[in-house]
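Every protein chain of the complex appears in place save one, which is left out.
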Amino acid sequence: MTRARTLSAGLLSAGVAVTLALAIRDRPRAGIDLAATVRNAIPDSGVEHDITAVLLQFRSYDTLLEIAVLLVAAVVALALRDEPSSRTVPPLETAEDEAINTPLLAALQRLLLPVMLVTAVYLLWAGAFQPGGAFQAGAVLAALGVLWRVAGSPLGVTISAAWRRGALVIGFAVFLAAGSAMLLLGRPLLNWPAEWAKIIIIAIEFVLMLSIAVSLLGLFASSPNAADQQP
Amino acid sequence: MMSDALRAALIPLVIVVPLCWAVLCLVQPRRSPSLLVVPGLLLWMVVSLALCWDVATTGVSMHVLGGWREPLGIALRADGLAAGMALLTALIAAACGGYRLLTPPTADDPTAQRWFWPLFFMLGASLNAVWLAADLFNMYVGLELLGLSAVGLVAVSGSDNAVSAALRYLLAALLGSLAYLLGVALLYASYGTLALSGLAELVTHNTTTHVAFALITIGLCLKTALFPLHGWLPPAHGVALSPVSALLSALVVKASFVMLLRIWFSGGVGLLSPPMAQLLGVLGAGAILWGGWQALNHPDLKSLVAHSTVAQIGYLFVAIPLLASGASPGLAWDGLMLQITSHALAKSAMFLASGTLIVAVGSSRVEDLRGVNRHMPLALFAFGLAGVSLMGLPPSGGFSAKWLLLQTALAGGQWHWVATLLGGGLLTAGYVFRVFRASFENSSDDRFDHTPLGWDVLALLLAGASILLGLAGSAPLGLLRTGASIPGLIP
Amino acid sequence: MSIDLWYAMIGGLLFALAFGAFMAHTHLLRRLLAFNIMGTGCFLLLVGLSQHGRGPDPVPQALVLTGIVVAVASTALALVLLRRWFAATGQTTLPEDTHA
Partner (left out) sequence: MVTVVFDVVLGTGMIIAALGALWSRELFRAVVLFVVFGLLVALAWIRLQAPDVALAEAAIGAGLTGALLLDAVGHLRSARREERE
């Protein structure tokens, strides 16, 4: 890092800070009260929790594309892992790795596993009424997977590549299929029939949780080096 | 006769069809790809054609996603620009997909084939999502999907250079989207809506709004690779697989530019001040000259073509002050639309032809093209036709584009753009002829690899379409004017 | 000053600081750290400034949830590429920045 680079970065940073400060100070307070609009529309949405309603009803199309983003990232990660690199650094058993494989961790893991599973399912279920939902539940499941992987699979279960790919894609595929099915019924894309909205949303959240967990875990586990450690 | 339900479904179908094929290609990778991919490309084309037909005959239409109206929900808006770009996307994607399908299998193919197609269809879907978007945050998500798919496609070609180019591309894309998102945050905090149409009604002149638009503009210019923010483009477009380079240069950089057009002219109506417009134009002029000069001097063929993209993007930005001046907005709009479309066709043709030449010669250096004229006449002809359009020689689409822009500049008394447009044409001629001079040099070396005839046909079709735009431009221009929101423009 | 405005200002400051670091660093991992902090700053500004004087608003909160997932996907993708690049060349910076 050269002095000139640091200096110009500092100047840029200061410039951005001042500009943003001015922008925040002079913010006009015109416009729409969208929060009130959301509140009024909640009864029609089929879910009680406002954020879930925004994510899976009002702006569900954004969420669909967001899951696509996650899927793309996971696909690229898998693609780069598959390809044989020209000069791969050999896998190493580092000091940190050894330290991690302790009986303590294994015990912790055995204890945490059911707790985290329950937490994930609770978060998913809670999402319809209160904070929680597919993303948080998926992240907890992914964390579970990370823990599982770091200490070696305690249950001796390994999942085949085809299954993993299926789990990766199922959230997006179900979401897309359900949304497109509405087109066949002559409705707009992602326009759930009111009486079915709740059940559809919960079903989608469930598969989304699975796929989010598998994608996040896949991103974690599919670095080129980590691939070498897997059977 | 189309039923009303089908007509209403056309807008989302343009996005849903490629999304479905992305999923299908992901879960069924072992199948021979053509069986799956070709029907997908055809269906995609049919849906895009139907959408164009619908917009051309009945005008702008909206699709209210989820049945939730703006500002609560998100709508897709199919105007002429969106429908036209969707059709262009389908055409170029079909050509690039066909080129890829005709590529003879090589050692690294199983993995490359398997992961290429899901990303390819995701890229197509995200392009269509951006063309049809009418919501600031939805545009952000669409742009991120586009960026990550594009980076992925650059990376899957697998070489070390591809990885570093993909990383550089990714960093630029991420920085660009963050600047954009920060601008959107300021706008939402100010006006409480994300819908472009809603914003247009509320927006006023104040510091926050100006800062927001500046951030959005900087972010999108970085993503469009406007000089001097273009550094990431030549490595990424130069190192990717040729059909990927073609898609990136023809369409992906245009996505952020179209967003910029929509945000300035549909969202922030009346906000674009003349000095700001002139600044964008000056940067565009810089791009034309700098990109042209770099292309003139680069030893590598695909990097030459990539630098040519930097230069041709400059023309898009030169059109902005011409549009904003309002002297003859119809001419400026038509010129800009022709520049977008004819460059997309010509540049994809040029990348496909370059890819063919590189495979035949076995080297990517321009000077190694010696003697290629006798062995690869069709590929070279396609390259030349595309070059004619890029230079702006009659009767090509590129000529009409530059001619219209020139006329607007003269009509508005903006003489300084005239010199830039002419200088840019000369530089383009320079780098195209550089390739030809190298190709026509005699060589005793006869060791050229065989390439599929289909490759040449696809490149020729695209280059021919780019020329044809100059001869029969009125129908597409009529479509592209539908619903355009430029002050003073008569649709 | 409301709580919302306070955190919006913190968000703006975080964005500016992290942006400086993003431009100054060449080490790719450090640039990713900076990118993530910039993103967080942006999210805080979005929610804080939107809620300032208006009360809790689920829309920007939902947008931030989307943004967080997009950010982690981008970070993870960048890390995969970075590891690949490191495995191939032993470098943690991009070739253009090595001599800068």
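We just call them A, B and C in the order they show up, numbering each chain from 1.
By definition in this document, a residue touches a chain if its C-beta (ideal position, glycine included) is under 8 Å from a C-beta of that chain, and two chains touch if they have at least 3 such contacts.
Since we're looking at a predicted model, the values are computed, not measured.
Novice: For the full complex, can you list every visible chain touched by the one that's not shown?
Specialist: Listed by label, the shown chains it touches are A, C.
Novice: Among A:L22, A:V121 or A:V146, which one is in touch with the chain left out?
Specialist: A:V146
Novice: Which parts of chain A are in contact with the chain that was left out?
Specialist: Residues touching the hidden chain, for chain A, are 51, 89-90, 92, 94, 96-97, 123, 131-133, 135-136, 139-140, 142-143, 146, 216, 219-220, 223, 225-226.
Novice: On chain C, where is the contact patch with the chain that was removed from view?
Specialist: Touch set of chain C with respect to the missing chain: 3-4, 6-7, 10, 13-14, 17-18, 21, 27, 29-30, 32-34, 36-37, 40, 43-44, 47-48, 51, 56, 61-62, 64-65, 68-69, 71-72, 75-76, 79, 82-83, 86-87, 90, 92.
In this text, only the chains that are shown with their structure count from here on.
Novice: Taking the mean of the C-alpha atoms as each chain's centre, how many Å separate chain B from chain C?
Specialist: 27
Novice: What whole-number Å value describes the gap between the mean CA coordinates of chain A and chain B?
Specialist: 30
Novice: Measuring centre to centre with CA averages, how many angstrom lie between chain A and chain C?
Specialist: 17
Novice: Of all the residues in chain C, which ones touch at least 2 other chains?
Specialist: Only 8, 15, 22, 45, 49, 52, 54, 59, 63, 66, 70, 73-74, 77, 81, 84, 88 qualify.
Novice: List, in ascending order, every residue of chain A touching at least 2 other chains.
Specialist: Within chain A, residues 20, 23-24, 27, 29, 33-34, 38, 59, 62, 66, 69, 72-73, 76, 80, 86 contact more than one other chain.
Novice: Help me check something: in the complex, which residues belonging to chain A touch chain C?
Specialist: 1-2, 5-6, 8-10, 12-14, 16-17, 20-21, 23-24, 27, 29, 33-35, 38, 50-51, 53-55, 59, 62-63, 66, 69-70, 72-74, 76-77, 80-81, 85-89, 135, 212, 215-216, 219-220, 222-225
Novice: For chain C, which residues count as touching chain A in their complex?
Specialist: Per the stated touch rule, the residues are 5, 8-9, 12-13, 15-17, 19-26, 45, 49, 52-59, 61-63, 65-66, 68-70, 72-74, 76-77, 79-81, 83-84, 86-88, 100.
Novice: Using the touch rule from the top, collect the residues of chain B that touch chain C in their complex.
Specialist: On the chain B side, the touching residues are 137, 141, 144, 148, 151-152, 155, 160, 163-164, 166-168, 170-171, 174-175, 178, 181-182, 184-186, 188-189, 192, 194, 231.
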